[in-house]
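Sharing a structure with you now.
Heads up, one of the protein chains got dropped from this complex, but the rest are sitting where they should.
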Amino acid sequence: MLEQVKQDVLRANQRLPEEGLVTLTWGNVSGIDRASGLVVIKPSGVGYKELTIDDLPVLDLDGRQLEGTLNPSSDTATHLALYRAFPGIGGVVHTHSSWATCWAQAGRAIPPLGTTHADYFYGEIPCTRSMTDDEIANDYELETGNVIIETFTGRDPLEVPGVLVKEHAPFVWGTSVKNAFDNAIVLEEVAKLAMHSEQLRPGIQPMNQALLDKHYLRKHGKNAYYGQRT
Amino acid sequence: MLEQVKQDVLRANQRLPEEGLVTLTWGNVSGIDRASGLVVIKPSGVGYKELTIDDLPVLDLDGRQLEGTLNPSSDTATHLALYRAFPGIGGVVHTHSSWATCWAQAGRAIPPLGTTHADYFYGEIPCTRSMTDDEIANDYELETGNVIIETFTGRDPLEVPGVLVKEHAPFVWGTSVKNAFDNAIVLEEVAKLAMHSEQLRPGIQPMNQALLDKHYLRKHGKNAYYGQRT
Amino acid sequence: MLEQVKQDVLRANQRLPEEGLVTLTWGNVSGIDRASGLVVIKPSGVGYKELTIDDLPVLDLDGRQLEGTLNPSSDTATHLALYRAFPGIGGVVHTHSSWATCWAQAGRAIPPLGTTHADYFYGEIPCTRSMTDDEIANDYELETGNVIIETFTGRDPLEVPGVLVKEHAPFVWGTSVKNAFDNAIVLEEVAKLAMHSEQLRPGIQPMNQALLDKHYLRKHGKNAYYGQRT
Partner (left out) sequence: MLEQVKQDVLRANQRLPEEGLVTLTWGNVSGIDRASGLVVIKPSGVGYKELTIDDLPVLDLDGRQLEGTLNPSSDTATHLALYRAFPGIGGVVHTHSSWATCWAQAGRAIPPLGTTHADYFYGEIPCTRSMTDDEIANDYELETGNVIIETFTGRDPLEVPGVLVKEHAPFVWGTSVKNAFDNAIVLEEVAKLAMHSEQLRPGIQPMNQALLDKHYLRKHGKNAYYGQRT
């Protein structure tokens, strides 16, 4: 099981540059084996092409490193906080993908403007509040996770599987590593579409709620009918 | 004949990612054999690279599946509605290509601003009206087709071979699968050009009608003189 | 000599899609052998990958086709008009490259805003006036050439080796086919830079004239010192 997670995490990290989601080494993917509670994550500062499966640090949910000699991603504490708070998620992707990062830098949530958004994110993709100087100075990466979790108070993190961290960049998750990765691709595309849709119609309003419901629910939940069912 | 349509539909679906028209599996191409009235379409949720010719569902114009074990595209009812209403078309392409989707999300028709547009689309590329809650709740994909057809009341669908479905994305068609595919490429480029032309000249007006006529008619109709004639 | 021009024209046409300057078949390159007065040009509507050297039509400056069985580009009359009016040019490139076409659609000249522009174009890149209905209806392609030539009244076409044809797209030229092709690449990049520079500084003014002179003249004319001299 952990072996499968390692394979998925390795492959997802390798795909970050292939899909145009990262510059240099600015992104990291992790996955969790819920049975054992173990998390596999990218090591810090290592190039995606040099990465091998044996390089991947394995940690428990409290951050104790159980496997691997390389330091885990400097964002590890954020990933672990998300796994602890959101029990339904199986993978986390952090990138500085360009369009999503622009929304994060602008400190704005991405409004749902069309079915592309609605197919994957059931409503606006929020932006976190500013972090306090204390949060930044002490346990910064853990507090980044906490401010994300605070943002999802009263929201289902699987219905909106991603967030913009203000003046930073997106964190995205999903039911599996693969699903989290797809959501990261979609977030980047949706961020691009929303910005340019707003250029074409200043003051644009969120889409029709009935259409949002229809598209999200034809792909998710018990009445979904998209794709091949077995 | 149907064999040729299958080959064309397979190849056109494979080209969707090659030409940068789709993210993930967000696009589908179909073709019709008018002699038999049979439609070949992409199966739902299948990756373009895995697709084989035997995967392609074949349906009649009433939606009965005659070949293939995979579910057809969830947008099939829209494609069939277009084939029934527009007897001159031989192929339909649906994508969420980025620039065209921005216009759809903004709910705006693309005005003709230059000869690039005029060479393929004889006038503005319309955007459909908002769908009602009833249309969204009941037979949504069929009603998507109906609202497109309504938009073309009094227009020739072969003169303007595409449409923006509001808060959704484009549907494009053509005399053949290949022609529909070319039109989808052109729509995306024209959408990009129009948006940035407007940025350079806010309040830009549609192009000279005589120039629009000239360019459309040098490529279409009995006096066309573009390309190689036999 | 004509053989060399054919090779250059073939290679330049093949490079159009490689350099991202064309969509579908929307571009054509020609070259002239000044000794014989013969022009080699792309045939109309033929894909760049299928093109062979024997496909290339050869015409004299009056438009009589001397070699090749395929129709020459529908824009041939424009190319020939430029060769007749501008005796110093050796090649012509016509594309619908995206950013340059936006300026053409907006009907605006591209102002010189930095040394990238000044290294190749000695001042603003003009946009032609609107063509009259008569010019469009009668000998349209020849009149397109004429309106370009009119735009260069009192200007040296080798100092500003390109133009935007209003509501159409750019025509670019140079001392040779290779030089014209480089200028087409530069025009596209300069068009992109100028549009976004204006976004960053609305109402931006043309660059310092002394800097424009310096950069143009360090690459052109008898005191040039850029590159390797023999």
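Read from first to last, the chains carry the letters A, B and C; within each, the first residue is number 1.
Convention: a contact is a pair of C-beta atoms (placed from the backbone, for glycine too) under 8 Å apart; a residue touches a chain by one contact, two chains touch by 3 or more.
Keep in mind that what you see is a predicted model, and the values were worked out from it rather than measured.
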| item | value |
| --- | --- |
| Chains in view that touch the one left out, judged over the entire complex | A, C |
| Per the touch definition above, residue among A:2, A:70 or A:142 touching the missing chain | A:70 |
| Touching the absent chain when the full complex is considered, from A:6, A:79 or A:108 | A:108 |
| Footprint left on chain C by the chain that the document does not show | 113-116, 119, 182, 185-186, 189, 192-194, 196-197, 199-201, 204, 207-208, 210-211, 214, 218, 225-229 |
| Hidden partner chain, residues of chain A it touches | 23-24, 26, 43-46, 70-71, 74, 96, 98-99, 101-108, 130-131, 133, 136-137, 140, 167-169, 195, 198-199 |
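Quick note on the criterion: only the chains that are shown with their structure count from here on.
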| item | value |
| --- | --- |
| Chain whose Cα mean lies nearest the overall Cα mean | B |
| For chain B placed onto chain C, the superposition rotation in degrees, Cα atoms, nearest 5 | 90 |
| Distance between the centres, which are taken as Cα means, of chain C and chain B, whole angstrom | 33 |
| Averaged-CA centre spacing for the pair chain C and chain A, given as whole angstrom | 46 |
| Shared-contact residues (touching 2 or more other chains) in chain A | none |
